[in-house]
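The structure appears below as structure tokens.
Up next is subunit A:
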Amino acid sequence: MDWEPATADDQVAGVPARFVAAPASTAEAAEVLRAAAAQDLAVVVRGGGTKLDWGMPPRRLDLIVDTHRLTGVVEHAAGDLITVVRAGTPLSELDFGSQQLALDSPLPGATIGGSVAANVSGPRRMLYGTARDLLIGITVVRPDGTVARSGGKVVKNVAGYDLGKLFTGSHGTLGLITECAFRLHPVPPARAVVTRTVPAAGVGALLTAVREEQVVPSAVEVDRPPGGEVTVAVLVEGTAEGVRDRAARLEKVLGGHSGDLPSWWGAYPWQPGGTGLKLTAALSKVPDLVGAAAETGIRGSAGTGVLYASVASSEDAPRLVERLRAEAVRAGGHAVVLTAPAEVREAVDVWGPVPGLELMRRVKDQFDPGHHFAPGRFVGGI
Partner candidate 1 sequence: MTSLEELAAALRAALGADRVVSDRLELRTYECDGLAHYKVTPGLVVLPRDAAECARTVSECVAAGVPFVARGSGTGLSGGALPHADGVLIVTAKMRDILEVSPADERAVVQPGVINLQVTRAASPHGYYYAPDPSSQQICSIGGNVAENSGGAHCLKYGFTTNHVLGAEIVTPDGDLVELGGRAPDTPGYDLLGAFVGSEGTLGIATRVTVRLTRLPESVRTLLAAFATTDAAGAATSAIIAAGVVPAAIEMMDALAIEAAEAAVACGYPPGAGAVLIVELDGPAAEVAAQFAQVTALCEANGATELRIAADDAERALFWKGRKSAFAAVGRISPDYIVQDGVIPRTALPEVLHRIGEVASAHGVRVANVFHAGDGNLHPLVLFDGAADGEAERAEEVSGAIIDLCIEYGGSITGEHGVGTDKAKYMPRMFSDDDLTTMQLLRCAFDPAGLANPGKIFPTPRLCGEVPRRHSAADAPAGAEIF
Partner candidate 2 sequence: MVDSTWGTQDGPRDVLGPVAGEPAFDDHRPPRSDIVDDCVHCGFCLTTCPTYALWGEEMDSPRGRIYLMKEGLDGEPLTASMVRHFDRCLGCMACVTACPSGVRYDRLIEDTRAQVERRFDRTPAQRALRAAIFALFPYPRRLRLLRGPLRAYQASGLQRLVARTGLMERLGPTLATLESLAPRLGRVTAPPRLVPARGTRRAVVGVLTGCVQGAFFPDVNSATIRVLAAEGCDVVIPSGQGCCGALSVHNGREKEAQRFARRLIDTFARAGVDHVVVNAAGCGSSMKEYADLLRDDPRYAEPAAAFAAKVRDLSEILVELGPVAPRHPLPLTVAYHDACHLGHAQGVRAQPRALLHGIPGLTVKEIDDPEICCGSAGIWNVLNPEPAAELGDRKARNVLATGAELLVTANPGCLMQVAASVRRLGGEIALAHTAKVLDASIRGLDPQSLLQQSSR
């Protein structure tokens, strides 16, 4: 297959590539990677290009493997509630009729492969889980060009190691994902969102009240603009009768009202080119974290303890990142700078402390002994 010379746009976090290859199949991808390995090329995988500025810049870069030709739904077995999708398929193009892949995509244009590799998630992770929970099978091409598969096309399956989980969130450092099998969910016929805006001090009580009420929300989101009050928004999905009843109960316990999804729903709070953080917390500490983020603002899944914050000014970034990280750690979680301008990335610890790093290095050494794939992009310089 053909490789193209890179153009000025073919950069990864500011590092220019020399070539671009766009395989259209797993076999072609294997061929590309075998050749790249033989030439000792450093490789970064690109899907929709929505997260190329995430993580650290690659230490070196020769080849971008672009998945835009690796697209399409291979199989949709409606009766079995599963699908097999090629990695380059944009999430927004998936249409399974009365069924859905319940993976929210905060960044328009993101592909399946990119979403899995970066482990992105949105509000409905509370009910449906994240990519790791929905993924039931994966086909990858290892950096040496070996094609490997794990899992399968049935939801229930414990044969062999679950490499799908290992590749989920690996940020392209272990190999190229070419196909993913997912479990699907029925599209619920009805939904409702109940919102209430309160001062930050009142968030804890609201979240507890929602939890006490056994209404099984699909999402419990919070949004706090810098210096502002906190909006709590709860999504319920189900049958028309069920949703009516559940929403009414939520209105009562929240003292809020039902309406449509708020405009900020499922979107990251930062602008392109800005500094964005992912903050996690134990559930009971989410109100503390929300309370501590007055200066930057905060948004995200209060129902699972995964939130996002934006740092507007680059000058303040190191101080604010450290403060938010301290708060997140105090809340039992972590703070990761997902994206930031070059000057911020250089000034802060993007990934923060990572437990089990030694084992992770050993995993990397096994899968990518030549450190060809996205070198330096991931935790601990992996």
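Here is the rule we use: contacts are C-beta pairs under 8 Å (C-beta built on N, C-alpha and C of every residue); 3 or more make two chains touch, one makes a residue touch a chain; residues count from 1.
The candidates were selected such that all candidates are chains of the complex that A comes from, given by their letters.
Here the structure is a predicted model, which is why all the values come from computation and not from measurement.
Chemist: Which numbered candidate, 1 or 2, lies in contact with subunit A within the complex?
Modeler: 1
Chemist: In the complex of these two chains, what residues of subunit A are touching candidate 1?
Modeler: Residues 3, 18-19, 35, 39-42, 60, 62-63, 77-82, 98, 119, 121, 129-130, 132-133, 140, 142, 144, 146-150, 152-163, 165-166, 168-170, 174, 185-189, 208, 211-212, 214-216, 238-239, 241-246, 278, 280-284, 304-306, 331-334, 336, 351-352, 354-360, 362-363, 365-367, 369-371, 378-380.
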